[in-house]
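Dumping the structure here so I can ask a few things about it.
With one protein chain removed, the remaining protein chains of the complex are shown where they sit.
Take a look at subunit A:
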Amino acid sequence: MRRLTTACLAALILAAPALTPALAQEARGPLRIEITDGVIEPVPIALSEFVTSSMQGQAMVQDMLGVIRNDLEGTGLFRAIGREAFISPVTNFDSPVAYADWKTINAQALVTGQLEHTGDQITVKFRLFDIFSEQQLGEGLQFSGRPDGWRRIAHKVADAIYSRITGEGPYFDSRVVYVAETGPKDARVKRLAIMDQDGANVKYLTDGRDLVIAPRISPDNTRVLYTSYSSGFPHIYEMNLNSLSVTAVDDQPGSMTFSPRYAPDGRAILFSFEQGGNTDLYRLDLGSGSRTRLSDAASIETAPSFSPDGRQIVFESDRSGAPQLYVMPAGGGEPKRISFGAGRYGTPVWSPKGDYIAFTKQNQGRFHIGVMRPDGSEERLLTAAFLDEAPTWAPNGRVLMFTRETPGSGGAAQIYSVDITGRNLQRVPTEGSGSDPAWSALMK
């Protein structure tokens, strides 16, 4: 397989734009969306045609604007204003912005851009303007890459717009590893797959012959851990995303290994090891192969996840009689229970920002995706359905994807996303059914 990274992207600050960014803020302050405010009304944004000279370029501009619009509107925070409402088309990237024309159509933000398409390279420059305070938001940016990397460039533009207006980290230029599902409930075929976070560029990584579950992508986005029944018994394997070569991680006969997760530095993993019916947590150093037992109890210990600083582990255990969430030092030690609400808690995942732990909760016949602080406080349920499980964090720690499965004989799994306020529940477009999403870090 061709290397997954096709575009070599370079970002650089544009030299002296025609408009000097205003130093003094108006009393109103610059445009800013606070995600935690629970925004009801999306911000109207004008995505002007990117200026381009070639016919080829014009088609690509339409495609890129479509991706940017889809990214921004998909957050629920933005609404792209229809182009038919525009009063004055932008024909020169360096011309002064006609703020009055954009105010008239109630645009609060404006994006202008330029696309150069020369031979084997495209270069996109863009600027973002706050219409009401009449100032540019941040410097102009430029991204270059091969023409077939146009989607990534569009995601990077959308990421810059999103970050500048929300103050949150970017996440559109990222991928999702998941399990693509086909077939009826009692004869389901599962294949590992990887796609862009918006559902584009799907690639299947396994052929469906072996049952595979719960993939995790390495922090550098080059490797995938997953559990496969290829030997007839569930064991953890690691796949190199460039070569697609597969390595057994821990496949001792007479045992079962599952629920792996990378350390923040990608050099160690946590996983569950089962022998004689008892499941405990282990840590494996991928370089040396040295293995450390982290728990030793008759109860089930599974679904471990590192804190982003690598110093703590959150996991699920039924030592109290029912599955609950616990935090312990990364080297093992006395676990501290953090979940105390009614119901059963599982699959905890520490946010990449460190501020929340997402989890699955099962209570009174319903499943929920929820978040709580790492000390267990401020528990908040974001979803409710017949079966929701397995949350995974966007690189910026502000959006979650998870699996939602419908009930009954025709039941099927789909991947959904929701933001940490519980707003903007959306189905993530996949070819057919999908489950067990694992959101990558931002692409390099």
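Everything below uses one rule, namely that a contact is a pair of C-beta atoms (placed from the backbone, for glycine too) under 8 Å apart; a residue touches a chain by one contact, two chains touch by 3 or more; residues count from 1.
To be clear about the criterion, contacts and distances are computed from a predicted model.
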Given the choices "Lactate utilization protein B", "3-isopropylmalate dehydratase", "Peptidase zinc-dependent" or "Peptidoglycan-associated lipoprotein", state the protein name listed in UniProt for the chain not shown. "Peptidoglycan-associated lipoprotein"
Candidate in contact with the missing chain, chosen from A:S295, A:T347 or A:T383: A:T347
Of the residues A:E116, A:D251 or A:E379, which one touches the chain left out of the display? A:D251
Identify the residue among A:D71, A:D159, A:E389 or A:D419 that touches the chain left out of the display. A:E389
Given the contact definition stated above, which residue among A:G113, A:P170 or A:P323 touches the chain not shown here? A:P323
So which bits of subunit A touch the chain we can't see? 184-189, 209, 211, 213-214, 228-234, 237, 245-252, 254, 256, 258-259, 272, 274, 276-279, 284, 289, 291, 300, 302-303, 316, 318, 322-323, 344, 346-347, 360, 362, 386-387, 389-390, 405, 407-409, 411, 436
